[in-house]
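All protein chains of the complex are present and in place, except for one that has been dropped.
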Amino acid sequence: MFENFSMWPARASTTAGNVDALFIFLVALASFMSLAIFIMITVFAVRYRRRPGLEAEQIEGSHALEITWSVVPMFIFLFIFGWGAFIYFQERTPPQGAATVYVVAKQWMWKLQHEEGQREINELHVPVGRDVKMIMTSQDVIHSFYVPAFRIKQDVLPGRYTTAWFHATRPGTYHLFCAEYCGTQHSGMIGQVVVMEPAQYQAWLSGGGATGSMAQNGAAIFQQLGCSTCHRFDTQGRGPNLTGVFGSKVQLEDGRTVVADEEYVRESILSPASKVVSGFKPIMPVFQGIVSEDQLNALVAYVKSLSKPPAGAAATPGMKPQAEMQP
Amino acid sequence: MSDSDSMAGGSLVAEHEHGPELRHHFATVEQQREASTLGMWLFLATEIMFFGGLFCTYLIYRYWYYDEFAAGSRSINIWMGAINTGVLICSSLTVALSVRAAQTGKRKTLIVLLILTLLFGVAFLGIKGVEWYQKFEEHHVPGLNFSAADLIRDYPQLHIDPHHVQLYFSLYFAMTGLHALHMVIGIGVFLFLLYESWKGRYTPAYHTPIEIGGLYWHFVDIVWIYLFPLLYLIDRKPL
Amino acid sequence: MSSAALNPERPNYLNQEYGIRSWLLTVDHKRIALLYLLSITFFFFIGGFFALLIRLELLTPAGDLVQADTYNKLFTMHGMVMIFFFLIPSIPAVLGNFLVPLMIGAKDLAFPKINLLSWYLYIIGGVMMLHCILTGGVDTGWTFYTPFSTAFSNTRVIEAGLAIFIAGFSSILTGFNFVVTIHRMRAPGMTWTRLPLFIWAHYATSIIQLLGTPVLAATLVLVVLERGLHLGIFDPALGGDPLLFQHLFWFYSHPAVYIMILPSMGVVTEVIACFSRKRIFGYNFIAMSSIAIAVLGFLVWAHHMFVAGISLYSALVFSMLSYLVAVPSAIKVFNWTATMYKGSITFSTPMLYSFGFIGLFTMGGLTGLFLAALGIDVHVTDTYFVVAHFHYIMVGGAVMGYMAGIHFWWPKISGRMYPEAWGRLAALIVFLGFNLTFFPQFVLGYMGMPRRYWQYPPEFQVLNVLSTAGSTILAVGYLLPMIYFLWSMRYGKIADANPWHAAGLEWMTPSPPPTFNFDETPVVTWEAYDYANIPAPEEVPVER
Partner (left out) sequence: MSEHVISSKLYVGIWATLMVLTAATAGVAFLDLGPFNTVVALVIATCKALLVVLFFMHVKYTSERMTKVVIAAAIFFLLLLLGLSLADYTTRLVA
C-alpha cells in the first residue's frame, strides 16, 4: 500500500512547471493567511478568556481597518487572477506547427489516431520535446481528457471539437484519466500516455501498423463519398475549391467571416447549410449520421493537408484527385 | 400563491379598520396589505427568473439557428397570435377596471368585470388550443409527430436543419405551454375572486385579494407581450 | 417532541396543543421549524449513510464493495440528498423559521400558511426522492449533466428531477416569507441597523432563493421534457448545446452554495458576539458583505466550466469576477476575529463550533482562490481537490455553523440545557474527524485523482485510507449530539429565558416561547449586540 506513495504528481510537461509555481505560491499565501488567522484567534481566545475582573471593551469598528482588509486582499486577488489567466492563455493556445493527434472518446474508452495514421486505444505515444495538439470529440456523452503529469484537462464534447496541447519534457508512462463523469465505467476509462525519446518514438511509429496517413485516408473517403464531384480543384465546381482554405478567413454568404478551423470544417460537413461560403448555393447534403467520427477526423486531416505548404514540388499532386476530375 | 393567505383572512365582511380580515399576527390592516402586495411582487420576481431561464435558452438558439427559427416562426399563425395579444390586453383592461370597481365599492360592476376577464381568459386559451391543434395537424409537435419537411419545401431560401427547427418548436411549446398553465392558474384565482365578490366580501377598505390577483394577471399578460414578438415575429419580411 | 421538556407552569408553543393534528396542521413558525428539524435530520443521516458507503468503497483501489453502478448511484444520491434536502433547508428552514420572527419582534412570519405549505412541498419532494432511491436510484451525479442525464442514463432521472423541482419551490417559499417578514413585520424601533446580523444573513440568503431557484426549476423542466420526449434541447446529436445546460444549472447552483453558507455566517456572528460579550466589530461591513455576497454570487457561475469548452474570454471574465466575491467573505473573517479582541471569551460548545467554522471556512475559502485561478483550475477541477474544497465550505462551514446554532438556541427551542461537557467533546471530535477526512483529499486532488471514481490507481490508497478513517470519526461526532439532545429533552436542566445572557429579542421571551412569541409587542430602543448593558452571567453557564 505504501509502494510508490507520493505527495506530488510527476511533472512531465512545460505547463506542469508553470502550474506548480503558481500552486506553490498559493500554498504559501494560504498557509500564511490561515496561520495568521489561527494564531490571532488562539491568542485572543487565551489572552481575553473570561476571568474575574476582566470586562469586555466595547469597540464599534474601524473604517481604516475595514478598508485595508478589503483593498489589500483585492490587489492580491487580482495578482493571482493575472498569473492564473496567463497560464490558462498559454494552455489554450496551441503553438503553431504542433503535431496533431485526433481523439475520439466514447463510453468507456479513448480512441486516438496520429496524423501519420497510427491508431491507439487508451494509449498515447508521444516523443519528448515536441508540441502535441489534440483535437478531440466524443461519440456519446461528455468526457474529459486529463493527464495529471502534464497538468492539462479539457472536456471532450459530443458534436464539436475541443483542443488541448502539451509539450512533454520527461520520458515515462503517465496516467490518462477521464475526469468528467460519464456513466458506469467512468473510473475504468483510463489509459496511459507514454512519453518516449525521439529515436524510440520514430521506431515505434514505423513499427505500428499504420495504413496510410490520416490525410491519405481522408482523401480516399473524400472520393468515396463523392465530395470530389463538387469540391473540385479548379473554379468550375459547384462547391468551393478547398485548396488553401484551411486556416484562412472565409467570407460567408450572410456577410460574416469565419476562420476555417477544424470546428468549421466539421460543421460544414455535418450541417453544411449553417455557414455557406459566399457565392455558393446551400446544395450540399447533410452528412450528420452518415460519416463516423473517425471518418470525419480523416476528412478534416485531409482538408488541412490541402493547406500545407508543399513538402516537395511533386509531393502534392498525389493527394489531389484533380487529374480525374478535369471535364 | 401569496394571495391565498390574505384571501383566507378576508372570510368575513369587513366593517371597519380592524375587521375580522385582519389576521392575528399583523398589527394593522395596512401592514397586512403591504405584506401581501410586497409578497406578490416578490413572487412575480421569481416568475421573471423562471421565464428567464427559458428566454435564455431561446436567445442562445435563436442566435445559433436564426434561419430555422425564422422558418418555424413563419409557420405559426401570426393572426391568431395578434388576436390573442389583443384578447389579453382587453382582459388586462377589465382587470384594471375591476380593481377600480373594488376601490370605489361598485359590487355589480366588479362582478361583471371579473366575468368579462374570465371570458377573455377562456377565449385566449381557446384560440391557443386551435393554434396548437393546427401545429399538430402540420406535424410540428416535437416528441409526437415532428417533421420539418414542409418547411424545407416552402422556404428553399432558408438553410434548414430539421433538428434545429425542432428546437424552435420545442421552445415554442414549452414557452406557450407554461404561459398557458399560468393562464389556467389565473382563471382559477379569478373564479375564486368572483365567488368572493359575489358574497360581497370586498369593500373599499378591504380588497387586497383583487389587487394582488390583478397583479398576477397583468404579469401573465406581460409575458405574452414578449412571447408574441419573440415567437411569432422573428422574420416576417418578404423573402 | 417530548412533552416532558415542558415547563408546566407556563403555556408555551410546545404545550399549547397536543396531538399529531396540532403539529401537522400548525401554522406556528416555531412548530414548523421543529417539523423541518426532524425531517432534515432524517435526510442528513440518509445522506451520511451514503457517504460512509462511498468512503468504505474507496478504502481499497479495486472496486470491491459495491458494483460500479451502485457506487455511481451512491455519490449521486449523497449529493442530491445532502444539498437539496439537508443543506439548503438546514439553517433557513429550521433556525431561520424559528428565529426570524422572534429576533425582529414579530408574532409569526408574514404568511404562516405558506410556511406550512413550504414544509409540505419539502416533504412531497423528499418522499419522491426516497421513492426514487428505493426503486433503483439515479446515477447522473447531482449535477444532471446532459446529454448523459437526458439521453444515456437508464435510471430514474425524471423522478429525481421532479423531486428537486418540488423541493426548490419549498425553498423559494421560505425565502419569500423571510423577505416579506423582515420588511413588514419588524417591531417598533427595530430599524434596519438594529437588526441582528443573523437577520441580514437570512435576508441575503432569501434573495438568492427567490431569484436563483426559479432558473433551476426552468432548467429541470427542460431536462425532464427532453428526457421524456427526446427533444434535444441540450443534446448535441439533435442540435442542442450541453454547455447551455451547464450555464443554466450553475446560474442557480453556484449561488446555492451561498444559500448554504450565508445563514451559517449569520449564526457564527451571533455566537461570537455573545461569547466574547462584545458588540460585533464592523456591524455595517458584515451586513453589507452579506448582501454583496448574494449579488456577486450571481456573477461567477461559469467558473465551474473553465475546462468545459466555454470561450477563452468568458473564462477570463468569470475568473476575475470570482475573485471579487472572495473579498466580502474575507471581510467577514477579519471582522469576527477582530470582535474577539479585548473581549471576555467563554469556550462554550457553540463557541467551539464557531472557532471550527472560522478555521475550516478560511481554509475552504482560501482553496477557492486556487480554483478561481484559471491555470490551476484546469489541473484540479473535477478532482478530489474540488471535493475537498466544497466540503470545507459546506460541511466545515455550513454544517459547523448549523451545529453552533442548534446548540446556541437549543435552550430556547426545547426549554432545556444540553450537557455542556458532551457538547464540547462532540465539537472536538467533529473538528478532528472532519480534517482527517477531507484534508488528505486536497493532496489527492493535486496528485490527480479524479472525482466520482469507483476504483483508482494504487498510489492513491494511503490518502484514501486516511480519509475513510476520518469519516468514521466524523460519524461519531454527528451521532453524539443526536443522543444527548434527545437525552436533554427529558433530563436536561431547565433553561431560563436567557441562559447565555445574550442580546437579542429572542432571549427576552421565555424559553420555550409562548405561541405568539411575546406577551407584549416589544419596543426596541437599543442597538444590536448591546453587550455593554447586559451583565455577564455570574458564572460560566455550563453544567459540569
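Chains: A, B and C, in written order; residue numbering restarts at 1 for each.
Everything that follows uses one rule, which is that contacts are C-beta pairs under 8 Å (C-beta built on N, C-alpha and C of every residue); 3 or more make two chains touch, one makes a residue touch a chain.
Since we're looking at a predicted model, the values are computed, not measured.
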Chain not shown: contacting residue from B:Gly86, B:Gly129 or B:Pro156: B:Gly86
Listed residues C:Ile310, C:Ala427 or C:Val462, member touching the removed chain: C:Ile310
Touching residues (missing chain, whole complex) on subunit C: 183, 207, 211, 215, 243-244, 247-248, 251, 298-299, 301-302, 310-314, 317-318
Contact footprint on subunit B, counting only the chain that is left out: 30, 33-34, 37-38, 41-42, 44-45, 48-49, 52-53, 55-56, 59-60, 63-64, 78, 81-82, 85-86, 89-90, 92-93, 95-97, 99-100, 103-104, 205, 214-215, 218-219, 221-222, 225-226, 228-230, 232-238
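By definition in this document, only the chains that are shown with their structure count from here on.
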Two chains joined by the most C-beta pairs in contact, as defined above: A-C
Chain nearest the overall C-alpha centroid of the shown protein atoms: C
Separation of mean Cα positions, subunit C and subunit B [Å, integer]: 35
Subunit B, residues touching no fewer than two other chains: 65, 161
Where subunit C touches two or more other chains, by residue: none
Touching residues (chain side subunit A, partner subunit B) in the complex: 271, 273-274, 276, 282, 286
Contact set on subunit B toward subunit A in their complex: 65, 67, 159-161
Residues of subunit B that touch subunit C when the two form their complex: 1-2, 4-5, 8, 24-27, 31, 34-35, 38-39, 42-43, 45-54, 56-57, 60-61, 64-65, 142-144, 161, 163-164, 166-167, 170-171, 174, 178
